[in-house]
Structures are given as C-alpha cells and as structure tokens.
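Taken from a larger complex, these chains appear in their original positions, while the remainder are omitted.
By letter and in written order, the chains are A, B, C and D; residue numbering begins at 1 in each of them.
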Amino acid sequence: MAQKVLMKGNEAIGEAAIHAGCQCFFGYPITPQTEVAAYMSRRMPKVGRVFLQAESEVAAINMVYGAAGAGVRVMTSSSSPGISLKAEGISYIAGAELPCVILNIVRGGPGLGGIQPAQSDYFQATKGGGHGDYKLVVLAPSSVQEMVDFVQDAFDIADKYRTPVMIMGDGMLGQMMEPVEFKERPKKELPEKTWAANGLRGREKHNVINSLFLKPEELEAHNNKLQEKYREIEKNEVRYELYNCDEEMDLVIVSYGTLARICKNAIKMLKKEGINVGLIRPITLWPYPVEAFDKVVDKTKHGFISVEMSCGQMVEDVQLAVNGRKPVHFYGRSGGMVPTPAEIANKIKGIVGGAK
Amino acid sequence: MTVVFDRPKALLDVPTHYCPGCTHGVIHRLVAEVIDELGILDKTIGVAPVGCSVLAYDYFACDMYEAAHGRAPAVATGIKRAVPDSVVFTYQGDGDLAAIGTAEIIHAAARGEKITTIFVNNAIYGMTGGQMAPTTLPGQVTETSPYGRDVKTAGYPIRVAEMISTLDGAVYVERVSVDSVPNIIKAKKAIKKAFEIQLQGLGFSLVEVLSICPTNWGLSPNESVKWLRDNMIPYYPLGVKKDATTGEVK
Amino acid sequence: MGKVTFREERCKGCGLCIEVCPVKIIEFDEKLNTKGYHPATVKGDNMQKCIACASCARICPDVVIKVEK
Amino acid sequence: MANQEIIFAGFGGQGILSMGKFLAYAGLEENLNVSWFPSYGPEMRGGTSNCSVILSDEPIGSPLVVDATTVVVMNRPSLDKFESHVVKGGLLIIDSDLVNREPERTDIEIIKIPAQRIAEEVGSKKIANMVLLGALVEKTKIVKMESLLKALKEHGKEQFYELNKKALERGAEFGR
C-alpha cells in the first residue's frame, strides 16, 4: 500500500493526472481551482510533460482539442464561467470523438456570481452546455481520494469510448486537504489510437480530426453512432453508492459530491431520533444511476429528496428515475451556502413528520 | 519531354469545392508544393479553419484537423506541444483569424509557438456569403456593409501582418499576393521560408496572402485579380514585415 | 516548344490561365464539361507557340494544367 | 469517540493555515480521519484567514466546521466572528495579547494565553500559533503530543523544529 499523504484536492488531482499519464495540461486561472494549474506548472516540466497557461478558457479547450486529436492524454481545468466559455470547444471535442478530461470546480453562479462551493452547473454538465446532441461522462467525487481515483478512471473511460469526461467537484473539494493514497493500478486494455492525427509517419491514409458533416444523412449517421456509444456507456459505466439503504426507510436522500457526505451526517443524526433515511449517491451524474432508484423505490415510505447546492437541477433526474412511483422532494441551498447536517435533518423531519 | 509543372503530392487528387477562379486553390497548391519540396509530408499536420477552406482537410495529404472558428492557432498549439517533432500549419481566412480568432493568433505569435500560419486575406467572409470582414476596405460594399464600409461606425481594416510583427515571438511575417504569376512565385518563397523557420525551431511564422473572392465581390476572376491589385495592395503593402533571422522589422 | 495538358473535367472555366498566358494560346472550349463549365483548352496548332513558362499552371486554382517541355 | 471540529482564525501571516495543517498531519499519524479546509477567496488577501480542521474516528462529512468543538482565535475580528460557533461545552482558545475584549459566552471553556509574549520569550513572535496549538492538543487530547511533534518534524521546516517544540510545550502548560 502506498503511503497516505495529506493533499489539497486541487493538487491531488494534478498529481493523479500525472500518475495517469497525462501528457499535456492547458489551463487558465480561475478561483477556486487555480491551484491545479499552479501545481501542474511546478510538476509537469519536472516529468518532461507539457504545462501551458492558455490566453483564455476558449484557447485552452481548443489546445485540448489539438493535443487530444494527436493521441495524447490531456486535461484542462476551470470553474463555472470558464466552463461556459468552453462550451463550443467541448461540443467540438464530443463531435470529433476525442478523449480528454475536463475538471470543473464549481462555484456559485450565475454570471460572475461568487467563488464559494456550489453545484449549480449540474444541468450544464449533464444535459449538454454546448449545442447539439452530445453527452459528457460526468464523475462526481466526494473526497480527495475519490478525486484521485476518478482521474485515472476518467482517462480510461475517455480513451475507451473516445469521449470527453468531466470531473465535477466544488470549491470545498478543491480547497480541502485529506489523506490520499496514489495506488498503483493495473493498466487497462485500451484500444490503440489509430485515428490520431499526429503525422503520417508512414501511414497510408491521412487521419482527419473533424466534426463537420455537411450532408444531413452523414451527420445523422454520425449522430446515431454517437448515440449508440452513449447507450453503451449507460450500460457499462453507471456508478453510485447506496448508503443505509438495506432496510425499510422513511425517506431516501439523493445527493452527490461533498454534499453527500454532509447528508450522511444528517442520516446519522436522524437515526438517533429513530428516523431511518437512506442515501443514493450518484457517482456518475451522467450516465445517471437510474437502477439505484429501482432498487430502493419500494423500500422508501415518503419517497425521495434531492439535496443540492443549487436551486433544483438534479431533482429533475431524480423525478425521471422515479417516474411518478413515489413523491420526490427537494432541498437546496445556493450561491456558496453549504447546508449543515442539522438543516437537512430538519427538512427531512418536516417531510416524514418528526421523530417516531 | 520533361515535366515542367505538375500537381504536388501533398495535395490529394480530388476536385475542390471552391468557386471558379478562387485563389484558395492556388494557395493550397503552394503550401503543398512547399511540403513536397521540404520533404515533410510525413510529419506535417495541418489545421483547417471554419471558412471557405473548411474542407481543406479533404485536400491536403498530410494529417489534418478541422478547428473551431478562429481557434486554429490554439489547436495547432495543442498539436505542436503534444508532438513537438511535427510540422504544424494553420490555414485561416480573415474572418477566422482577424475577427473571432484575434486572441488566438496574437497569443500563438507572442508565445513564439513553433507553427506556421497561412493567412488568406480576401477582404470578406466568403463561406457565409460575403459579409464584412475586419479586413474589408473602407467603402467596400458587402452583405453587412450594404452602403459601403463606413469607418465611422464599422471602423478601420486591420493590417494583420503589421500588428503581428509587433510581437517578440513572431519570427517571420510577410505579406504576399497571388494576383499574378510573379507574385505567386514570391508567395511560394515566403511560404517556404515560413516553414523553414518552423523547421529550424525559431518560433512563429505567418504569411498573409492577399486572395480573391470573385463570388462575393461580384466580379469575374480576372476582374477580381485586378481589383485586388488596384485596391487591396495599396492598403495592404506587400513584403517582409518582420524577419527576426535578419533582424529586419519593417 | 512546350506542351500543356488540361484535365478538362477539373476545369471550372475561370479564365485566369487565359489572361496570364503570355502567348495567348488558351481559350474556352465551346463544349461544357461534366461540371457544366466551358473548360480552357489550347486548340489546333496553337500548342506549338507554347513556351512552357507554366504561367497558366501556376495561376490555375484547380491544378488542371500539366506543363511539359 | 475521538472527534474534534476546530476552527483556527486570525490575520493572514499568523500561521493560521499551517497550525491547522500540522494538527491534521498529527491526526493522520494516529490513523484518524482528518480534513483541513481553508477559507479562500479575495478576503484572504491582507485580511483575515481561517481554516476548519476535523479529526475523527468516523468518516468526515462537511470539511467546513460550523459547530466547532474548539475555536482558536488570534485577533479580535475572529473572536467576533467565531465565538458563537463554539458548541455548548466546547473550547475557546484566545491569544490574549491580540484580542482586546473578553468573550461573552459563559457556557464554554475558555483558555486565554498571552501567546505573543510567550512566543517572543521562546524566540519569535511568529510561533505564537504553536503556543496556542500546544494548549489545544494538551487540553483536548485529540492527538498525542508525540504525533504532533512527528508531524512537525516531517512536514515543517527543520530549522524551526526545536523552536516550535518549545512553543508547543509552553502552550501545553495552559492546557493542563
């Protein structure tokens, strides 16, 4: 077992990317994720890799497009407004089927908003912030250790499916230090990147990185291919955690990221009062873990509550998953306000009718 | 009989979609000839813009990218950093490079990015049907300057080569034209030099090529080359704007 | 004496070669090519006047012309 | 059940963040779950600084401490801001050299330490934070003093080790 070290989320993710073979990092400073770039600027040259501070988020994501197309592992990192600026580029990357990892350390919005932790980019991440029918695989770690582990997973998923993968955290996760371990993991069997445009080097036919299909028939065929891939991902890559979901429950919380940890504390508090509450923690925000709901829907008395640091975004996916079988409630804070276990517990008591 | 002139190998043997007389075709060929002559087809990677030359990826025999509108220099940067031993060029129109892509080209130049940019200035947005470009001449009528470009509201054309020359990372910057055979020969020399600068690892190089757009200018190809000569060249003087290898800055 | 060969089906009839030919031997064909253009051509004996300067080939945007001598 | 949720607060430059870090490292040393979470953003600059540190047997939820078992303050604004965050029966440690008012709470334990003066005696005002940390560890017993010293040795600058150690010890006296 590798030794545990205390690391900031933002730095751990950088180190994890290096472990995962990330060859290039392109970024642009923005709070609360600037430490990722700062860390990479220190480390990447030391390991003979590329760190480049781009002139903007738009440039950064297009540099990612360039490097990804050439077949190397590449990552970029930003926070909410910066991710908005990357929307076009992300759509291009998805359209051209390029693998890459995009980190979003979410802050409060809209507009310039604030810099404290939030989850209000859920829609943007899961429904497609950019134009066109595409999907990002979205991983939501809830600890620094998961951040580290998911970076490796993200690169693997990206390469396996030729698709961009987003890791979505919040300011808390980025700024906090927790013990982490950089486990050596077995190399995955991944398809060779024969499609990469990195120079002919003896190859017969030139490779082209492209998302333009002027003929509707061809664009539709391309879209159908993308959709098939997305179905495949939905089949293979769904991840979630069930917590305290074994018995009959008064209510099931749905929550992700650091907030899910806070919800666990609320669950413990409630348990002491005789209220039994479960938790579904989606780890992949897309593909959304619908099956988790099927597993618990019959065991929950008052249905579900989506607890978010946003004004009601994931709750729609919860409703879609529950599809009317049980009531769906919502509790959210926004703008950088982080709910406490006590307030979550209170809200839940309001729903299930106090202690029993 | 010996062959005096034939198609370069770096250009695929396919018909292009360009309008009759459009000198995008000439500029493509020059780039391909240079790639052939330098023997770098195997390691060259080209980046096509959004613009009439968007399909350039179907025409060049080297590996190719299609970049988002204006972002070719950023894409090229990503490629070059990922594959440092490659030769990377962008091929961009004036809407692409001088409007939406202003930041990307300036910063690629400022960084001294070891790439080569072929900048096709035809004083108009071709692909979208003839709107005003940053390079549209004062008084020039376009779809979005229907009363002629009024500098009071639409501002002045940008001389890209001159502007880029102010940047320390730009090593070689020249403006050429393809309106005549002698100018075409000069244009090729400039393009070759620009690629050589990259091969020598010296930094960023850019060749601005004055080009015609008969379709959107509403002129025949032969009228167009004349219009270019009479109107564009006076505003966009030809020649080397900067050559850091000789210390020359004009 | 030179020889120019036109890949007729690639010609878009833009006329640039006609204008730059110093010995003025290129003209439009009456017939249309498959693309619907009147392609450039050198007719009859005119080819003998060709000086193989390759001006036509250099200005042709569609790489229609091969020049030999 | 070992569980401490601590807020350290003061001006930037007082070593607020690092005293939290050393404590977290000591917790890690003892195989506790630990987290450290700084305030961040523009207010940091020139202004106030604080961090939340949690050491616990159990998995940690939010790294942001709202209801603190212990609060350590190194200036007046921090006392104003965080006094109310101490849980009933919790602990408040004050650098009395820098905080010029009395705390108002009566339902908590309060330790006042003239940390600046003590630190100066030990060698430098800069290690006043260690004086306070010493008191905290001694009082709460959340980690063993050896673990803290080990953390200091491994993650602190070597040349300050002995000084820091002394400061911790002097502080510990206030925690007994």
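Everything that follows uses one rule, which is that contacts are C-beta pairs under 8 Å (C-beta built on N, C-alpha and C of every residue); 3 or more make two chains touch, one makes a residue touch a chain.
Please read these numbers as outputs of a predicted model, since none were measured by experiment.
Written as a formula over the displayed labels, the complete complex corresponds to A x2, B x2, C x2, D x2.
Just so it is clear, only the chains that are shown with their structure count from here on.
If each chain is reduced to the centroid of its CA atoms, chain A and chain B end up 40 Å from each other. Centre-to-centre separation of chain A and chain D, using mean CA positions: 34 Å. Counting partner chains per residue, chain A shows two or more touched chains at no residue at all.
In chain C, there is no position where the chain touches two or more neighbouring chains simultaneously. Put simply, chain D touches chain A in their complex at residues 21, 24-25, 28, 34-38, 40-42, 59-64, 66-67.
The part of chain A that touches chain D in the complex is made up of residues 4, 6, 31-32, 115-116, 171-172, 175-179, 258, 261-265, 338, 340-341. Partner chain B is touched in their complex by these residues of chain A: 23-24, 26, 50, 52, 54-56, 58-60, 62-72, 74, 88-89, 92, 96, 197-202, 206-212.
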